[in-house]
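These notes concern the structure reproduced below.
Showing just some of the chains, left in place.
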Amino acid sequence: MTAPDYGRAFALWRQGAAAPWQAYTRHAFVEGLKDGTLPRESFLHYLVQDYVFLVHFSRAWALAVTKSRTLDEMKAAAATVNALVNHEMQLHVTTCAEAGIPEDALFTATERPENLAYTRYVLDAGHSGDLADLLAALAPCVLGYGEIGTRLAAERAPDTPYGDWIETYGGAEYQDLCRDTGAMIDAALARRIGPEFAAAPRWPELQAQFTRATVLEVGFWDMGMTP
Amino acid sequence: MTAPDYGRAFALWRQGAAAPWQAYTRHAFVEGLKDGTLPRESFLHYLVQDYVFLVHFSRAWALAVTKSRTLDEMKAAAATVNALVNHEMQLHVTTCAEAGIPEDALFTATERPENLAYTRYVLDAGHSGDLADLLAALAPCVLGYGEIGTRLAAERAPDTPYGDWIETYGGAEYQDLCRDTGAMIDAALARRIGPEFAAAPRWPELQAQFTRATVLEVGFWDMGMTP
């Protein structure tokens, strides 16, 4: 399967992180969602951890607002914060509530180290660098879920109990978000390092941040497998 | 006139900054809005500077998202960011467009030092402290405009050309925002320093930040008078 078109930077970064990207997007957890073999217990464990993840991921997108240098950057980042805090987190609340897990338990759940490692790495990439560094570290999550969603929507077992999850990330709304985010990344990079991304002196570092964040996503799936 | 009820912390801070608060909320610029004597040129100059102000003020509220420790704090701050970036800034764009000032000119207008001083002070209060420090520095703007709007709505000259401005900040929607923000501040302080605000060891510092931010607001009005 070819990669979805989420812009130029993503295509380059994805190619530059080939092995970890494969490990992340074809992880056993993902395949378990696809064919329905993922134990329910693992999925609920993942949902709770992912809720805590979204808290800190939202904070990272809010950091992007503080590091924006154009109105378009601000608007895109602010809209994402709002979507995460007032929409995507709510989806988790609903799903978890149906499984008997109340919202308070979500916010105060003990964050697993593999979970914490990813979001704090992203936040530090932002604090220690500029918006381009932050976006390079945010990209694997946003766009990786888009790529996984697209593939699973096409390949899923008809009777997998994880159809809702697949429809969320494979659906039109999330795919639009991925394309918008990809376009925002391309514009932010063009503004800061010029149109020839891969030739810029700081490109290897941006690639390294994307790759590192991808590796941490693999750790997140590993953690998801073991409640 | 009594102060509007925007919560306990605001009442204490306002009282602790009596003279600067008076200088800010009864500034000649404000009185000129009220009776309509403020020169149009000053008002447009203010609008342009206030647009740039809102850019950085939005960044400060986004910083508040990154410094939130409860879901309620996150939701309130994220909603404010969104309201500022996608609503209040738009009001300025519309008003300025009617006066022949395009949006590009707004975002790239040269920020006056008195303008810059306030927002960068707020951002640093946040970066160097916690959410309580940030809110103490943010409060004079949000809640001061609410108090000014309330008074001017009652005292305005019927024919002041600045009725729209007065209705925006004196209106129900903005007053709701002020009460919500005041409640958020009270909750954030209670969580961090306990219910007896004024007895807390760090209260003098929070008061100093509120007072300093109020003084910088006076400088902003001064600047507004002189295009």
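Think of it as A and B in the order they're written, each chain with its own count starting at 1.
By definition in this document, a residue touches a chain if its C-beta (ideal position, glycine included) is under 8 Å from a C-beta of that chain, and two chains touch if they have at least 3 such contacts.
Note that the structure is a prediction, hence the values are computed from the model and not measured.
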Full complex, copies of the single sequence (shown: 2): 4
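Here is the rule we go by: only the chains that are shown with their structure count from here on.
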Mean-CA-position distance for chain B and chain A (Å): 34
Contacting residues of chain A [partner chain B, same complex]: 55, 58-60, 62-63, 65-66, 68, 70-71, 74-75, 77-79, 81-82, 85-86, 103, 107, 123
